[in-house]
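Only one protein chain is missing; all other protein chains are in place.
Note that the chains take the letters A, B and C in the order they are written out, and that residue 1 is the start of every chain.
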Amino acid sequence: MAKYTVAVAGATGYAGGEALRILAAHPAFEVTCVAGHSSVGDRLGRHMPHIPQLADLVVEDTTPEVLNGHDVIILALPHGASGALAAQLDPDAVVIDLGADHRLEERSAWDAYYGGDFYEHWAYGMPELIIGRDAEGGYVRQRGVLPGSRRIAGPGCNVTAVTLALQPAVAEGLVETTDIVADLVVGYSGAGKNLKRANLLAAEAFGSAVPYSVGGTHRHIPEILQNLAHAAGLTAADADRFTLGFTPILAPMSRGILASVSARLTDRGAAMSDADIHAIWERAYAGQEFMVVLPEGVLPATQNIIGSNAAHLQVVVDRKANRLLAFAAIDNLNRGTAGQAVQSLNIALGLPEDQGLTKIGVAP
Amino acid sequence: MAKYTVAVAGATGYAGGEALRILAAHPAFEVTCVAGHSSVGDRLGRHMPHIPQLADLVVEDTTPEVLNGHDVIILALPHGASGALAAQLDPDAVVIDLGADHRLEERSAWDAYYGGDFYEHWAYGMPELIIGRDAEGGYVRQRGVLPGSRRIAGPGCNVTAVTLALQPAVAEGLVETTDIVADLVVGYSGAGKNLKRANLLAAEAFGSAVPYSVGGTHRHIPEILQNLAHAAGLTAADADRFTLGFTPILAPMSRGILASVSARLTDRGAAMSDADIHAIWERAYAGQEFMVVLPEGVLPATQNIIGSNAAHLQVVVDRKANRLLAFAAIDNLNRGTAGQAVQSLNIALGLPEDQGLTKIGVAP
Amino acid sequence: MAKYTVAVAGATGYAGGEALRILAAHPAFEVTCVAGHSSVGDRLGRHMPHIPQLADLVVEDTTPEVLNGHDVIILALPHGASGALAAQLDPDAVVIDLGADHRLEERSAWDAYYGGDFYEHWAYGMPELIIGRDAEGGYVRQRGVLPGSRRIAGPGCNVTAVTLALQPAVAEGLVETTDIVADLVVGYSGAGKNLKRANLLAAEAFGSAVPYSVGGTHRHIPEILQNLAHAAGLTAADADRFTLGFTPILAPMSRGILASVSARLTDRGAAMSDADIHAIWERAYAGQEFMVVLPEGVLPATQNIIGSNAAHLQVVVDRKANRLLAFAAIDNLNRGTAGQAVQSLNIALGLPEDQGLTKIGVAP
Partner (left out) sequence: MAKYTVAVAGATGYAGGEALRILAAHPAFEVTCVAGHSSVGDRLGRHMPHIPQLADLVVEDTTPEVLNGHDVIILALPHGASGALAAQLDPDAVVIDLGADHRLEERSAWDAYYGGDFYEHWAYGMPELIIGRDAEGGYVRQRGVLPGSRRIAGPGCNVTAVTLALQPAVAEGLVETTDIVADLVVGYSGAGKNLKRANLLAAEAFGSAVPYSVGGTHRHIPEILQNLAHAAGLTAADADRFTLGFTPILAPMSRGILASVSARLTDRGAAMSDADIHAIWERAYAGQEFMVVLPEGVLPATQNIIGSNAAHLQVVVDRKANRLLAFAAIDNLNRGTAGQAVQSLNIALGLPEDQGLTKIGVAP
């Protein structure tokens, strides 16, 4: 079978690199174009020595002319950079934007956290997201929206972790939605290949934990609220019924997000046993290939999901504080970005959903 | 001047080792006895090669006979191991217990989190703790209780981080006390020199973040509640007016705690400007040698306090979530354990409070 | 096609775990038995949470009865533990020993470094090892010995790194063989899941580099000498013509070996240009799927091979010191142990050599 050709813009960044890492071993795709900016003309091997089979590709300029003509186009560009470009891309190509420009459904949310031009929202690339109920009360998921889609918005990595951790609680009404608190321990690859900030230098990162973008300013917040609204059976316009304290903390690791999310129990939640609440998690993720609900009492560690598209999930009840605690461990670049994107792409193109992906982490 | 002689029990553990590290360079003390268990008879240098000047001390058995006869006795023993021993120690010696046995004032709190024999509480060794108001409305602090004390209970390290982070908010009524959430990113030395758990092995720790003791079970919780009650001008018996969700997360670093603590703003708190709230922090820690309230907008990083007795503190207001966020970065072994103990010891003996201690971190 | 069934002994250790990690996603194998010691009766998921699809396997006892009856048996046991067991295994099973018991051809080498019972040597599982020349002067490799083999000895991880780094120089007579020096920076997973040594605890490993087994005592040395003898066209009995200074240094990472190997240039070597010497490396590894000779001037980094069966290789000439420097970066668990074993297994069974393996590293 002929492979789908793929162009990757932002190929020398960490998100683009992870897309290449996955696609280089995917049986249905062939990377035929890599595009960048300051790296134009370089062999890709200079920037991505960990992917030997693509080393001889040459980085091209990031223009519609270069990107068009490939079956699939992956945009791994800074927030705000893909909206205008996307308008010039071949309408028949399958385009996945790993940036933020096409994630939000509500202009007001965009204006409050990003500003600048607002672009239409695309099919949201989180297959396991709960977006409603079917006639029998089963969950309807975002997966069903993706087949045949030609424009897909890849979710943010912190967003993915918080959403996967908490959505069963929201879908089942176990927690109050107005006082959710999420602290995330995140690796440095999430900060990007950014040479402007001394605090991203290795010497300053080893042995240090430091928060950033705190106090309600992080631009991932509206996307989380939109997801939680959907999980609750509401629309994006209802996202303001949710309130989220969101604090990411950089820790000395390259990849990985450990999300610790908690919220006050509703009366319904408080009335349930620990086992019943754990069973809700198991049902919420039953049949979801990459979702691993850990046995009761086992807490997720990011090492177990490094390099994989899996999410390790756990729920714990703090009876003294009357709060439900939900944990998720994901690889920010794989499950949080490029792995989830390839999963969505597989679905969009009718390929096996797990093709070219792994749920096995590189541990120890 | 003759130096005070010091015996350290638990000398080959991490907390005991940090006490030795500080005392070896302290002008007023001389370490004259180190005691252990499985290491009895070993040169100390085998276990603590980073302290060359104490290398030739020989580890003795942990008995009252060995420990008595020194001016100061430091107990760095597992929780539950110092209570009975302490009863046999010379009443004139200054004894500091780095374990939990003499921290809690209320037997009910002990029973709920520890169980077993309950021991009397000792003078609590956190000099900066707010414990009331004077006639002019200024803070009364724990420091005043320590001079002349012969029995001191050293606080827990996570406790220290959370208390120092949040106490100004509690003292000033800025936050609701019933829904406090604390997530702490902590280094592995906090888990002790424990060879029973494979997940403390280096190979499993690199690149991984993993929570532990979650869901209201952590034994540091009642101590935090007791402290917050005091900061609010209440007694330990009122600690149940406070509710705390507490989640420690191991991250790949040896030392350091980054505490991210948040609570819903009271009306009084919500009415204040960010600058006014920051000014409350500055006033709460003015004149406290080791407390560093960072300038507005600067967030604490644990690297900046490694090896020091300093705490780096910051407060941020999340207006969208209506929560106050308080951050503290401390070295768990130094400020969180042995540094704070030596500071308390200095006060108890009438020495300069900062003698033998540093507020400078080893960065980068 | 029916899959080959596989039993893994030592399944809860790091080497066994890596074998499981690879086999769980290999299309030709099915893990049907996992065996251990202290973990007998446990769900495998308790020990290997990063491999969700094998989580429900139950650890069995390590006996011939348990291991026999599977098509393939992988022994990931301590040195000295597999020799006697192997004698009781089904002669028709394909057995791979990841330990040392069947690597050495000469009893004298075994006695000098190991002692105890000496076991016959098995087919050595390093496909790329140069073992002679064909009629046209091309390299004969160990790969050719493996097809149909029923007993395979997996090489040591440090051995693999040093051998792959230096063998082109030895095969071509570029260096003196009597004064080879190898320093290796190695990750902690190479030290195993060993709870007896405090210096393997995470708290003592972060931020520290420390050598071990220095001074000619390391038990990997005779195996390297044997390999170099073969690469030079000699027999194992000639290994004493080679002299190796060998110093492994633990560094704060979980996986990875960076071997820095050097030797004095022969006149032949000294007469060659840098480009000609680099070309020898390229020719030595041409067509070897997992061997990546980096472009001149690019040095290998272990991050680029984590989780993969690749070796990244480079050669540099120091004209001032008249030494050739050869570098190799490998993943000690994958290329250094289990990946190389599966590669050998693929060859032994007539499967595609790279099936189920990757040459892509998990970077950044």
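Just so we're on the same page, contacts are C-beta pairs under 8 Å (C-beta built on N, C-alpha and C of every residue); 3 or more make two chains touch, one makes a residue touch a chain.
Model, not experiment: these values are computed from the prediction.
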Hidden partner chain, touching residue among C:Asn68, C:Asn194 or C:Gln303 | C:Gln303
Sole residue of B:Phe206, B:Phe242, B:Trp281 or B:Phe327 that reaches the chain not shown, by the stated touch rule | B:Phe206
Identified contact with the non-displayed chain, of B:Ala310, B:Ile330 or B:Ala348 | B:Ala310
Of C:Arg141, C:His278, C:Arg323 or C:Lys359, the residue touching the omitted chain is C:Arg323
Contact residues on chain B toward the hidden chain run 14, 17, 21, 24-25, 45-46, 48-53, 189, 206-207, 254-255, 292, 294-295, 298, 301, 303-308, 310, 312, 358-364
Absent chain, residues of chain A that touch it = 14, 187-189, 191, 193-196, 198, 200-207, 252-254
Those residues of chain C that touch the unshown chain are 179, 181, 183, 185, 187, 199, 201, 203-204, 206-212, 214-216, 221, 243-247, 249, 251-256, 258, 260, 262, 264, 299-304, 306, 316-323, 325, 327, 329, 363-364
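Simple rule for what comes next: only the chains that are shown with their structure count from here on.
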Centre distance in Å when chain B and chain C are each reduced to the mean of their C-alpha atoms = 46
In chain C, what residues contact two or more other chains?
-> 14, 189, 206-207, 254
